[in-house]
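For this depiction, one protein chain was excluded, whereas all remaining protein chains were kept in their positions.
Moving on, here comes subunit A:
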Amino acid sequence: MPVKYLAAITVAASSLSAANASEIDSARFVLSGYGDVKYETSELQDSSAYSARFVPIFLFSLSDKIHVEAETEISLNAEGETEVELEYADLHYFLTDTTTLTAGKFLVPFGQFGPNIHPSWINRSPWTPGIYGSHGSSQAMEALLPILSDVGVAIQQTFVIGNYQKIFVDLYSTNGPGIEADEHEEDLAEEATEEDGHAELPELAFEAGSGDNNKNKAFGGRVAYAMLPGIEVGTSYYSATYDDDETLDITAQGFDINLIGSHYLVRGEYIETQTDGLEEEEGENEIHTFKRDGWYLQGTLQTGKIWSSLAGTDLVLEYAETNKLAEASRWMVGVNYWLDARAVIKIAYDDTDVEEGEDDQRLAIQLSYGF
C-alpha cells in the first residue's frame, strides 16, 4: 500500500474530524494505560535487577465514526537512560456497524498475545511467551515471530451469528521486516552463507518504521471463531519479503486458542515459520528455506474464585517450546495476587532448557497496574 494512500486517509480523517468538531463535547480525551515494576534474577545473566515501565495510552474520540489511539512505552534501560517507544498510533474509522478501517502504526493481528494479551496487567505471566521474544529484555529462547506492531492499513470485519457466536476477520498490509544490520552494516542475508556453503537462519529486523527497504509490503490476516463467552479459536497468516532485492521471503502461519471458564483460563498458540536464506551451491547462491515451529500453552486457575479464603489469587502454569534449528523448552509456574481488578502482584519462576546453548532459570516479582 503506497504511503500516499495512508496520507490521504489521514487527511480525510482530519477533515471529517473538523466537520464534526461542533458536535463533540469536551470529554473526548482519556489518558489510560498500564505500568509495571519488576524484580528479576537470571542465572544466564548472572544478575538481578529492578526495572520499571510506564505505558500511557492516549485515547481520542473525534466523532462517532473516528477514534484515535496511541500507546507509548517509557522505560529505563540498563544504562539508566530513558527510552521511549511508540507501540502504536493509529486511527480507527468505523465504516459500518461491523466494519472498521485502521491506519497508522497498529498492533498486528497475528495470534492473540500481540494484539490482546501483551499489556503486563493482562498477561498472567511477568514474561512474554518465548515464541514471541522478550520484548525489550533478554531471554534464552529464540523467538519465532517477534512482531508486535507495524505501520500500514487494516480492515476488520465482525460477523455476528445469533446471540453468542461471532466470526472475526482481520486483514492488513504493513511495511514488514527488514534485515538486521550489524556493526559493519553488512547484508546479513549474504553473511548468512557460511564458508562451508551451508546457510544459517537470517536475522530479521521486525521493528516497525516509517520506511521500508523494498517496495514489497507485508500482508496477512487472522480469522477467528468465538463462541461467547467461553471459546475463541483463530488462525493467522503473515507473509513478507524482507531483503533489498525482494527475493527472500518470510511466511508464518499460526493457530491460537483462548478458553475462558468460570474458574480458569487457557491460552495457547502454535506458530510455524518459513524463512528464506541464501545457500552457496557450486559458486552460486541458491535460496534455502528454513522451517521452524513452536508453541506455548498457559493455564490459569483462578483459585480466588474457588476458595473465598484465597480471594484475589491465581495459579499460573505455562509451557513453551521451539523446535527445529533453535530447539528450546520452558516451564513456568507463578502465583498472582490481585490487589483489585486492574492491579496485580505476580511471583513466577521459569526454567528454560536450550538444546544447543546456555540454559536459564529466572525468578520475577512484578507489580503491574492498569489505569
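The criterion applied here is as follows: a residue touches a chain if its C-beta (ideal position, glycine included) is under 8 Å from a C-beta of that chain, and two chains touch if they have at least 3 such contacts; residues count from 1.
Convention: contacts and distances are computed from a predicted model.
Selecting from "Putative erythritol ABC transporter 2, permease component", "Peptide/nickel transport system substrate-binding protein", "Cytochrome c domain-containing protein" or "Multicomponent Na+:H+ antiporter subunit F", the unshown chain of this assembly corresponds to "Cytochrome c domain-containing protein" (UniProt protein name).
Set against the missing chain, the residues A:Asp36, A:Glu69 or A:Glu87 yield one that touches it, A:Glu69. The missing chain, though absent from the display, is touched by one residue of A:Val55, A:Ala103, A:Ile117 or A:Leu204; that residue is A:Ile117.
Although one chain is not shown, part of subunit A still touches it, namely residues 25-30, 32, 57, 59-61, 67, 69, 92, 94, 96-98, 100, 102, 112, 115-117, 119, 121-122, 156, 158-164, 166, 168, 226, 228-229, 232, 258, 260-262, 304-305, 308, 311-312, 338-342, 370.
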